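Missing here is one protein chain; the remaining ones are kept as they sit in the complex.
This part shows chain A:
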Amino acid sequence: MGEMDTLKKEADGLKTQIEAARKAVNDTTMAAVASGVAAAPRVQLKNRKTLKGHLAKIYGLHWSADNRHMVSASQDGKLLIWDTYTGNKVYAVPLKSSWVMSCSMAPSGNLVASGGLDNMCTIVNIKAASPKTLRELDAHEGYLSHSRFLSDTEILTASGDTTCCLWDLETGKQKVIYKSHVGDCMCLAVSPDQNSFISGACDSSAKLWDVRDGGCKQTFIGHTSDINAIAFFPSGTAVITGSDDCTLKMYDLRADQEVNGYQDAALNAGVTSVSLSSSGRLIFAGYDNFNCNIWDSLKAEKVGVLSGHDNRVSCIGVPDDGLGICTGSWDSFLKIWN
């Protein structure tokens, strides 16, 4: 018991020192720096396409690097790969377990991954003669909440077992395990240079990890509930988090702290998903209240709303070319807006 107490005291002491170090470099505010910046215009987007085909709640979507195709996952037990320009479904991948919580597509467009309450991440080759399961990554002890490919040979996963993991797809084995969160990991985002990634968890913290050595480099606190969504700024120097506490936060990686917050007293719905426009000036956030709010990332003001879904917006994404935004909902539809 004695050693545990000593360690706990040491941990608390270190956390206090970290907060002091953060305060020491906090010599300005985003509001002050952005005061000279012109406000972003009101953003009014039209629903250009509605992709219909899923028969149950949609839990995940991910754009292809080709800016045209997209994969979506629904608890109807299917992954659908869409040609969003025509609205056609290109492939349908039946899932062994319908309790899917996330999906992703490899940058090459050859592979898709999905997983959920089966605790596994299933990798499927969609370019084979008929979609073929390549691997079942089976070592997490909790649900699979999120995944992102680094390439056709490596994938990162986040799990309800509080860990994240880097897998080697050639062997199907875990390469690196990222352990530090004390709550379910709900989301992850990879840095533009792929050397680090950030995870958000039910312990209300976001952690920045070195992909290769598994070390937690920084921990960002401030949220008061589960972090459901996370995204890197295109510069790679800041991240945006969205939480069940109904707010979004911007954390500056170089100053190691929160520099902006996005909340509205009238907003009483948790944030489920987040994505950024190509410059990072606009934040698109999906909420439990069926809407998606558009925020000016610098001024922290709401500049638009996307309404049209009849149920929670569960996932959201902007393709790499930044030409539009797709929202996915529990109402079973995907909508493309610009």
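The rule we apply is simple: a contact is a pair of C-beta atoms (placed from the backbone, for glycine too) under 8 Å apart; a residue touches a chain by one contact, two chains touch by 3 or more; residues count from 1.
Keep this in mind: contacts and distances are computed from a predicted model.
Candidate names were "Protein TRANSPORT INHIBITOR RESPONSE 1", "G protein gamma domain-containing protein", "Potassium voltage-gated channel interacting protein 1" or "proteasome endopeptidase complex", and the UniProt protein name of the unshown chain is "G protein gamma domain-containing protein". The chain that is not drawn here is touched, among residues A:194, A:277 or A:311, by A:277.
Summary of contacts with the chain left out: across A:53, A:142, A:172 or A:322, the touching residue is A:322.
The hidden chain makes contact, of the residues A:97, A:174, A:219 or A:311, with A:219. Note on the undisplayed chain: of the listed residues A:133, A:235, A:268 or A:307, the one touching it is A:235. The omitted chain makes contact with chain A at the following residues, 3-4, 7-8, 10-11, 14-15, 17-18, 21-22, 24-30, 33-34, 37, 40-41, 43, 45, 48-49, 68, 84-85, 179-180, 182-183, 202-203, 215-219, 233-235, 237-238, 252, 254-257, 259, 277-282, 297-298, 321-324, 336, 338.
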